[in-house]
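Missing here: one protein chain of the complex. Every other protein chain is in place.
This part shows chain A:
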């Protein structure tokens, strides 16, 4: 029996369940809110593997670690989730691998935040280190805005919001690219277009097919490898010169926008990848 860890059953999870059923793969959807593990005896049910679709970064890492400690293979692994769920760790992995990525400066206190922002220069983009869907992204156009942002983040009284992850604003052509990597293959890619500087489907961006050029494939595979590999959505942007940059790598990817325009059945390919990993 395969465990599919879930938080909410969204369109992606429904598509995954359908793909599992179509392939005749026995599975149990395990709601992360029901998860209790005795560390001495391990999880109550002995699954043959774990497919992790938990939406919370914190819960996802711990759940993966709990199953891994019991000797089960979790897809994606806790190490990959930890790296991909934290923008600082992702950027460090990308930089370490020598991959093109927007210039990034990090400060770990509000006191140092202004210097980090002004090291990048205006306009700068400030992102939370953990989180997704384009939430709490700030485009900082000048020092006044920077001072206000730092004060507001300080007022949130959260250690996580006192870490400042600052990037150059890349003059992208109103779109970014999402490429789906499964193991050593890029199976599909889409453009995500928006009039807004945040080109995220959760913020209303629309998708259209993107050709898998050799450069895109190579860079996506290298980005996936840099964070530990697995089942990943690599997000990229293009400079006005055409240079491709990797912005992030997502470990529990959403693909509803991609599924609308892709010629392949992403959910089925994802399930196939999980089966391949577990049987390998």
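Simple rule for what comes next: a contact is a pair of C-beta atoms (placed from the backbone, for glycine too) under 8 Å apart; a residue touches a chain by one contact, two chains touch by 3 or more; residues count from 1.
By definition in this document, contacts and distances are computed from a predicted model.
Peer 1: Unshown chain, UniProt name, "Alpha-aminoadipate carrier protein LysW", "Leu/Ile/Val-binding protein", "RsbT antagonist protein RsbS" or "Hydrogenase expression protein HypE"?
Peer 2: "Alpha-aminoadipate carrier protein LysW"
Peer 1: Can you tell me which of A:55, A:92, A:145 or A:212 touches the chain that was removed from the display?
Peer 2: Considering all chains, including the one not shown, the answer is A:55.
Peer 1: Could you pull out which residues of chain A are in touch with the chain that's been left out?
Peer 2: 6-10, 14, 17, 29, 31, 33, 55-58, 85, 130-133, 160, 233, 250-254
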